[in-house]
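Just one protein chain is left out here, and the rest sit where they should.
Chain nomenclature is as follows: A and B, assigned in order of appearance, with residue numbering initiated at 1 for each chain independently.
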Amino acid sequence: MTAITPTASSPSLLARARAWLRDSQIPPVYGILVIIFIAAILLDAVFGIDDQLFIFNQTILTNILVRSVALGIVAVGQTFVMLGASIDLSVAYMISVTAVGASYLMAGDPGRVWWTVLVLFGVGLLVGLVNGLLVGRLKINALIATLGIGLILRGLLNATFENFAGSVPASFQSFAYDTIGPLPISVLVLFLVVLAGWFVLRRTKYGAHLYAVGGSEEVARLSGLRTGRVLVVAHMICSATAVLTGLFVVSRLRAGAPWVGTDGLYDLESIAATVIGGTALSGGKGGVWGTLAGVLIFSILDTMFNQIGIDAYMKQILRGAIIILAVGFYTFRSRAEQG
Amino acid sequence: MTQITANTAIEESLGARAWRWVRAVNPVYLIALALLVWVGIRNPVFFQPDNFLTFLQRATPLMILTAGQVFVLVSGGFDLSVGSVVTSTVIIGAILANNDPNATWWVILALLLGGFIVGLVNGAVTTFLKVPSLIATLGMLLIAKGIGLFWSGGAPRGYLPDNFRMWGRGGIEGLFGLQDFPYAVIVLVVFGVGYWLLLHRLNYGRQLLALGDNPRAARLSGVNVNLVRISAFVICSMTAVVAGVLLGGRGGVSIEAGTGLEMQSIAAAVLGGTMLLGGRGSIPAAMTGALALELLFTLLNLMGLPKPLRDAVQGLIIIGAVAYTAYSTRRTR
Partner (left out) sequence: MKPLRFLSLLLIALLMLALVACGGTTTTTEEPVEEAAGEVEEAAGEAEEAVEETGEEVAEAGAGLGMEAAAVASEFFSQEELDNSIRLMDVTPEGPEGEPWNQALEPNFIDTTQYAKEGPYTFCFSNAGVNNPWRVVGYNTMEAEVELHPEIEEWIHVDAEGNDEKQIADIQDLVASGNCDILIVSPNTTLALTPAVEAACEVLPVVVFDRGVQTDCPATFVQPIGGYAFGYTGAKFLADNLPAGANVVALRILPGVDVLETRWAAAKQVFEEEDLNVVEVQFGDGNNDKVKTIITDAIQKHGQIDGVWMDAGATAVAAIEAFEDAGAPYPVINGEDQQDFLVKWQEEGLTAIAPTFPTFQWRTAVIAALKVLQGEQVPDPWRLPQPAVTQDNLEQFVQPGMPPLHYAMCGCETMPDFPERWGGTASE
């Protein structure tokens, strides 16, 4: 799924390139990604606060990928629920629950890592199940249902834990800090998650069902799909990715506090990244590769803002404008294509 | 039918209100009534006219904000930017007015104009760029707050003059034999009645509801879909400015003024039976939903529940209310 520039040399090079791009199924968001990447390099060259360009610094380039891991993993899950025309606002709280739960249960003991991870995934799947049942079976609006579940999780978490509790063992931190060759393990995990997401969505029957449900629930139901069940599974997958993100965050922070998920804005940002990546809020259209590009856009922006030293409030304004413009560009383009 | 009753009920005597509410069908009225009684039991002085008006004064910003949000919700959209608009209204209002009482009027006008522009952008982006309103207003959430903070340098600057603050803080002395009749309550009544007329009695409201129900059908029946949709966002943003003026008046300058209001206003509207993604909603019911939410906060405060559990209880109640609404609508279909 990587972009390879065509090397044809006929006079209609541009037209052919466009046709090729259209047929290649590369999400158009990669166009935005490339534009922003080039813009970042140019801006860094002109306004950069230090002499060195980030593009030549391997650590900073790797860091762009590492910055994407936490958001990227959970955004893959968010893509699943959004493909099913649902949404999950509880992920940020799920991440907090995981982060605090992991550091509390592991309590610095490497021997407790495995069952802790299993327990947390169990909790995640349970929360996903509840979300899914509320949305898929009880037909409660997903926004409200998952917001409510989020509030409940927050309440339970805060009633039980104060501040930072316990810590994860040093060996567990290798998830966040170790590398295989030049590639951090966490980045590898991110790519595996995206790959797995792509496989499930595009190569399994379940993926096809999810697209069908998101496209039109009515049609899907009439054609014999158990739409509720499909949505429940999507929500369980989403919560599971939130757990994985939580594990990554806690391995990076060494200990989890109840605010790590919400301070990271993982709920709204994962939705924004997914939509920028070309997944329709109304469901049925999009995919995880687009989402990955959406997440990378956020990381590149972060790095660029640091490099050229932009004021924090201006950053917010720019981020908001870029979210709107990117999605606007995308929807505009897809409409033009449709006719 | 229920709309008329609830709206005028605000100043009616307790007995008449209770009687009318019992008769009403929308469960939000019963919820609000139950909460009202419960608060009254916990705090007997609550129903003394002055105290009750103080409570209404406190509830006004959320109530009118919810009414504004209803316009966007019934059109099939969301407005997540209202909280940021409230915060920026307070911050920018303080910079512009800078404690000069003569500036108050043009500052309020300028703020309303700002709200108009924000609504226009929200609406235009949603309508013409076809960006889902959830994302468009999420972007606006960042932009609106960013502009306020950027302008002020991150911390509030300047003070709001007293005649600006009077709308949220002051009142008419001696009216109806009361110590103080809050201006905010007058604003509440004006907006409540005005918005009720607009949504439930005028052609515009009919068009808006038709648009939310089925845009294509609305277009075919001659509704200027784009204009109606954009105007809903404009109404919502300008209402947020009014709520900001009231909140700034009540509390003074703060960068926290609007925090969390976007979700509260949506939850309140939903509690009042407004259907997300459009087509159905009622101003009085939604405003009562906001009132119920404020009563709930007051009650949880009075009960001295641990704060985290308050969050959880709030979550449960919201889910429960919406589940009930979803269930009962399906049954009636």
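One rule holds in what follows: a residue touches a chain if its C-beta (ideal position, glycine included) is under 8 Å from a C-beta of that chain, and two chains touch if they have at least 3 such contacts.
Here the structure is a predicted model, which means the values were calculated and not measured.
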item: Option from A:G155, A:P169 or A:G328 whose C-beta touches the chain left out; value: A:G155
item: From A:L43, A:A107 or A:L325, residue that would touch the chain that is not displayed; value: A:A107
item: Residue touching the undisplayed chain, where the options are B:P27, B:G154 or B:P215; value: B:G154
item: Residue of A:G84, A:G124 or A:G264 touching the missing chain in the full complex; value: A:G264
item: Residues of chain A (touch criterion as defined above) contacting the omitted chain; value: 49-52, 54, 57, 59-60, 63, 66-67, 70, 104, 107, 129-130, 133-134, 137-138, 152, 154-156, 158-167, 173, 177, 228, 249, 252-255, 257-260, 262-265, 302-303, 306, 309, 312, 315
item: Residues in chain B touching the chain absent from view; value: 43, 45-46, 51, 54, 58, 61, 94, 152-159, 169, 179, 247, 250-257, 259-260, 298, 301-302, 304-309, 311-313, 316, 319-320
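As a convention for this text, only the chains that are shown with their structure count from here on.
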item: Computed distance of Cα centres, chain B from chain A, in Å; value: 32
item: Residues on chain B engaged by chain A in the complex (per definition of touch); value: 78, 125, 129-132, 134-136, 138-143, 145-147, 149-150, 154, 263, 266-267, 270, 276-277, 306-316, 318-319, 322-323, 326-327, 330
item: Chain B contact footprint on chain A (complex, rising order); value: 134, 138-141, 143-145, 147-152, 154-159, 268, 271-272, 275, 280-282, 311-317, 319-321, 323-324, 327-328, 331-332, 335
